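Heads up: the structure comes next, in C-alpha cells.
For this view, one protein chain was removed and the others were kept in their places.
This part shows chain A:
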Amino acid sequence: MAQWPLLSVLIWLPIAGAILVLALGRDPRVARWLSVLVALATLAASIPLYLGYDAPAGGMQFIESHAWIDALKVHYALAADGISVALIVLTTFTSVLVIIGSWGPIDKRVSQYMAAMLALEGMLIGVFAATDALLFYVFFEAMLIPMFIIIGIWGGPRRVYATLKFFIYTFLGSIFMLIGLIYLHMKTGEFSLQAFAQAPLGPSEQAWLFFAFLIAFAIKVPMWPVHTWLPDAHVEAPTGGSVILAAIMLKVGGYGFIRFSLPITPDASQEYAWVVIAMSLVAVVYIGYVALVQDDMKKLIAYSSIAHMAFVTLGLFIALALVRVHGNPDAARLGVQGAMVQMISHGFVSGAMFSCIGVLYDRLHSRMIRDYGGVVNVMPWFGAFFVLFAMANCGLPGTSGFVGEFMVILAAFQDNFWIAAVAAFTLIIGAAYTLWLVKRVIFGEVTNPKVAKFEDLDAREWIVLGSFAAAVLAVGVYPKPLTDLMDSSVLQIVNALMLSKA
C-alpha cells in the first residue's frame, strides 16, 4: 500500500479547509457547501483508516514520525491504535452531521463558524493521533480556541460568562499536566509517550504525576466535583457546539486517562483508583438526581452526560483492581472495553440528544421543558427519533447505550458487589430523568399554541437524526465490529497494567 500519511491528511485537511472557508466564504451559501465538502472529504479519508487498520494485530499503526525540535527531541509523531481509530471515525462522522445541522440555525458570520468547526475537527483528530506528549498537548490546548469562539459568538445570552469559564477552567487543568510533562521530559530526555510509559518512576513521583494528569483529564471528562463548567457551556453553546462538546471533546478526557494516567503512572493509579471510582459513583448517583430536577432541556442532557461519562472512568479504573488485586485480566479487559464502547456510544447518543434539542430550539427559541408538550402530535417523525435516543440514553438493550454500561457493570461486579450495585443505580435514575423528559416534552396534550404550528423534520434534520439513529442502533444490535476493532489494543493496555514501575 502506498504510504499516504493518512493521519496527517486527516488532521490538516479540515484545518486547511477552515482557512479556505474563511478566505472564500463571504457568501454564506459558499461557506456552507464548502465546509460540508471538506467535512465529507475528511470522513472519506477516515474510511481507509478504519479499513486499513489491522485490528487482530493491534498496536500502533499508521506510524508517522518526523523530528520537530531536535534540541528537545520533540517529534511530530502520529500513530493510531484501535481506540484512536474508533475515536477518529467518531470525530469525522459527527463533524459532518454537525456542519449539516448548522446550515439553518447559524445565519450570522457563517464562514467563521464553519471554519471554527473544521479547525476544531482537525485538532481533535490530532489529539487522538498524537504519540508525542508535546504534540498532544499542543492539540489539546489549541482546540480551546475555536470552542471559545464558537460559544462566545453564537451562544446564548450568558455566553460570555460560560465561555470564559469553560476556557479558564480547562486551561487550569491542563497547565498542571504541562508541568508533569516537562518533569517527565527531564527524566527521559524526550517527549514520546512510549518513553514516558517505560520510564521508571518512584511512588511519590508517580503520585504527583497522577494528580497532575487527574486534574487535567477530570476537568475535561468532566468528573464530579469539577464538572460545573459543563452545564454552563452546554446551555449557552449553539447546538453544533454542544454536539461537538458532548460527543467528542469530553472523550478527550477519557482518552487522556488511557494514554497518560494508566501507562505512565500505573502504581499511583492503582493506589488512588478509589478516588476516581468514588468520584465516578458520586457522579452516577448525585448528578443523576441533579439531572432529575432540571427544567432546562440542555442542562438536563449536560448532567446526564456527566453521569454517563462516569462509567468511562469507572470502567478504566476498576480494571486496575481487577488486574492487580484479583488477578483477573479478562474482567479488566471487559471494564476497559466497556469504557471505550461507552465513549463511542455516548458520542452518538449525546450528539443526537443535543441535535434533537436544537431542532426544537430552532422552532420555539426556548430550552425550557415547560414551554413544550405534545410535540409528537405535530412532529411524529421527530417524536420517534427522540424516543429512540431517549431509550438509548437510559440504556435500553438493543441500543448502543446498553452495551457499554452493561460491560462496565459486569466488570465492576467482579471487583466489588457494592460498586456494581451503586453503578447499576443509573439504570433507574437514568431512566427516570430521561423518560420524564420525554413525557413532558413529547407526549401529552399540546398546551402551547406555538407548538401546535410546528412542522415536522425537514430533509436536513432528517439526515442528521437519521444518521445518528442508524449509528445508535448499529452499535446496539451488533457491537462486534466495534469491539473487534479495539480488542487487541485494549488487551495491550490491560497487559501493560500488570507491570509495576516502582
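List of remarks:
Everything that follows uses one rule, which is that a contact is a pair of C-beta atoms (placed from the backbone, for glycine too) under 8 Å apart; a residue touches a chain by one contact, two chains touch by 3 or more; residues count from 1.
Note that in this section contacts and distances are computed from a predicted model.
From the set "Phosphonate transport system ATP-binding protein", "Cytochrome-c3 hydrogenase", "NADH-quinone oxidoreductase subunit N" or "ABC transporter permease", the protein name that UniProt assigns to the chain left out of the figure is "NADH-quinone oxidoreductase subunit N".
Of A:Tyr53, A:Phe128 or A:Phe148, it is A:Phe148 that touches the chain left out of the display.
Here one chain is not drawn; of A:Ala16, A:Met60, A:Ile175 or A:Val378, the residue touching it is A:Ile175.
Contacts to the hidden chain, counted on chain A, fall at residues 68-72, 109, 112, 134, 137-138, 141-142, 144-145, 148-149, 152-153, 159-160, 163-164, 167-168, 171-172, 175-176, 178-179, 182-183, 185-186.
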